[in-house]
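One protein chain is absent from this view; the other protein chains keep their places.
All chains are identified by letter, namely A and B, in their written order; residue positions are counted from 1 within each chain.
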């Protein structure tokens, strides 16, 4: 199955080998089937209807014209949609009441024989509203701001040590700055889609879902549709990306199940791209107030990072953007805090490295400003402030090789230190650096390993491969634990009937599923060692469940670290900024598959490049929705935006993680990238930009004005 | 999308007759914008009259050295044509800076001229838009309008024309050939083809109902004239212009014999900079002279709350393009 695996010394080096993706052939031949591509007999199609007011109530839904169209099987509305059971996530309580909490909220669902008919029916549904005044604009001083108990991830919203204000006031060198990161959208290439098939005869529900984990989808559907979990099967063999936006069930899957139960036929619902900005989550906008106080030698004495963000009217989600400041640098007096206000906006959610991504943009930009104020090499400033223990908790790090990443990166990149920027005609060229960090999370998982009499092995774990290479790396972990050739191991994932596994999110997948796979395979190895003679026809099996081990509190602070180096050019004619080079060095434990790991790290850096230069969503104050709702308006980077990117890593041995010694790598690639690029733009242009992205309008306006680097940055 | 009838025309007459027979129909050529708009519900024709197989796919030589580009010539083929690359490099450059390889393979010359604005309010049926629904209002004027017009807009509409090709054609003084049914034809200068919005933003162009673009005529290129198209955008590729400039420069002993300057991304039509052209004609294209001329043109700009950046952007693009062309054309006295 994997072309080069037979050439590997599988018994000793399979873990850490650059094994090609197991599903590579399926993906390049078009044979890989995604959620909307399940051709079940009599399949129908559904198309949802979004609300066109930002706040208010539905007062009537006229479905007559829609129902009169050919092929229409039904239109569900808040008046007649089936009542749902409870769920923790109010965004899934669809068509349950008349309230419209934000523009784009679904208010009806059309179901028809064909895609064209379903769409036409949705267009023909007439909804009237009682609109109320809305407010979608986040700003400092918003009267609705409050400090929540927790930010996303369960982190306390507010932490304070010492007297950061006094320490800041007393600091000889100060940086007091404000940054702004706009709303961002995940926009995985595969729109959220589900094919749901309710078999009324057997009472079984089968759902093919584009999601990051089918165990949780099954559990949520069981609650909403009041079915026992063993009567639901959720499948996700292939998923076209998620980046957090498919981490929990989203509206599409609930509506697809409603539809199949309504019409008694399999139903596919694939979200139109234009709907996605409103219904599958976004990275909330964040305003950052960062104050750094330092001694003349660069040693931080005070650090405050205060984050202001929004959430929706229906669910509190607080982007934990001040949390990385609790990990990065030792400042004895510090405060990290979050404030949030509920606006009439779509519900924000996870987007690749929530918290770290915007938080480290702000913190690492501020560190660059401090280096400027000190006249110090920003690499050296970070080395100077490396922390021996985790600043917030005082716990020792299980491993922390930030300094090594910075040094190695500087060497590989040819870091110019504080050399002046270069010019090439109208182009200004500069370089920038920023650090990265991402926590090590781990979640309980189960796995089953099975030895067959023919010498092959089957490993079952409900992992999901959203493009990470999970299927491949889990087979490596299994082959390693079993001590058998990789080709003899097959791995079954993406099916809720398999031993339960957590979502592919939070960079936890490999560690969580892999630990269970490792344990199951180790147990099977023991069983096989004790077995004499040929295997029984049914083979031998062993299972594992890591609930105990994964939930054990570690005495260590466990994080991955990294350093980004960027070279950019800014065009003084147009204000266009392009990245010329991007290089990252990461310390993320044992890299189990360099080929797929490099792809993930580079991919994260590309998304960070987009955040720095091209990606932004704006909430339209008048209409209350995101102005950028398609891929022509929301600029994810195109091929031509992306230069050759290098991702390297430190060979890190950390015994305090999991049996594989791995840290997650799905997210750290994006953390800090935008800061490195922004810092490079500052070095190139002599202007400090504090609002992302660095689009031509902003850059040109600054270039046409006076230099701003020194002014306002340092106190 | 609403159901529609489909008629494939084999002659212009047939197409015009079919149009007359199906009120509210639309001609289909490449469809890259029309199908997009039909999916959004912006266009809901009762019938599509397919003119994509009409014999309008030739790029023919005209007496005197011009070219006649059939309306069905695909954007990629027009950009790659050796004669276009040789004589009208700005046209190739403009085409190649627009859309993507696969879109250019399908989009036609005629269709490109007729593509509609990408204004987000125009594209959203749930919002007011005077272009889509006259009298409903303009959502963009007080809304999100960083991409919108700074020149020639009206109270009713601040949309921009999105075509790169049209900007180059405007600088080239190209003409549009139109077939009006019953054997009638007429010719309109590209610079007159697109309208300013005024009180009728629903009319993008001066095309009349039922008319078909049959060709675009490129006048002969002046020997020694040089040309350039330059575009600024948020993404390095596959993005509409924030602003763009098409310049055709003909120097005579270091002085401007003739200059054609057109801006894209600034207005409801390609903006031919006649004020700047008049100032530059006969002058030596020194940087200060060029800048003053371009600024005189852009003095007419009326930026909105969030798009004032387009004025210096357009100025810089024009100044740089003219300087680059002047440099390539020989020493400036």
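Details
Please note the rule applied: a contact is a pair of C-beta atoms (placed from the backbone, for glycine too) under 8 Å apart; a residue touches a chain by one contact, two chains touch by 3 or more.
The criterion applied here is as follows: contacts and distances are computed from a predicted model.
One subunit of the complex is not drawn; among "ABC transporter permease subunit", "Oxidoreductase", "Iron hydrogenase 1" or "Alpha-D-ribose 1-methylphosphonate 5-phosphate C-P lyase", its UniProt record names it "Oxidoreductase". In the complete assembly, the contact with the undisplayed chain comes from A:241, out of A:153, A:241 or A:539.
The hidden chain makes contact, of the residues B:89, B:134, B:180 or B:254, with B:89. The residue touching the chain not shown here, chosen from A:83, A:532 or A:553, is A:83. Listed for chain A, the residues touching the missing chain in the whole complex are 3, 20-21, 23-34, 36-37, 39, 57, 59-64, 67-70, 72-83, 96-98, 114-117, 120, 186-191, 200, 225-226, 238-241, 243, 258, 261-263, 270, 272-273, 466-469, 595-596, 598-600, 602-607, 630-632, 636-640, 642-645. Interface residues of chain B with the unshown chain, by the touch rule above, are 1-6, 8, 28, 31-32, 35-36, 39, 46-48, 50, 52, 76, 79-80, 82, 85-86, 89, 92-93, 96-97, 99-103, 105-106, 236-238.
We adopt the following convention: only the chains that are shown with their structure count from here on.
Of all residues in chain A, only 52, 116, 119-120, 123, 274, 426, 572-576, 578, 613-614, 618, 620-623, 627-629, 632-633, 635, 637-641, 695-698, 700-701, 704 touch chain B in the complex they form.
Every residue of chain B that touches chain A in the complex is listed here, in rising order: 1-3, 39-41, 118, 120, 124, 126-127, 139, 142-144, 146, 232-240, 242, 307-310, 312-313, 316-317, 320.
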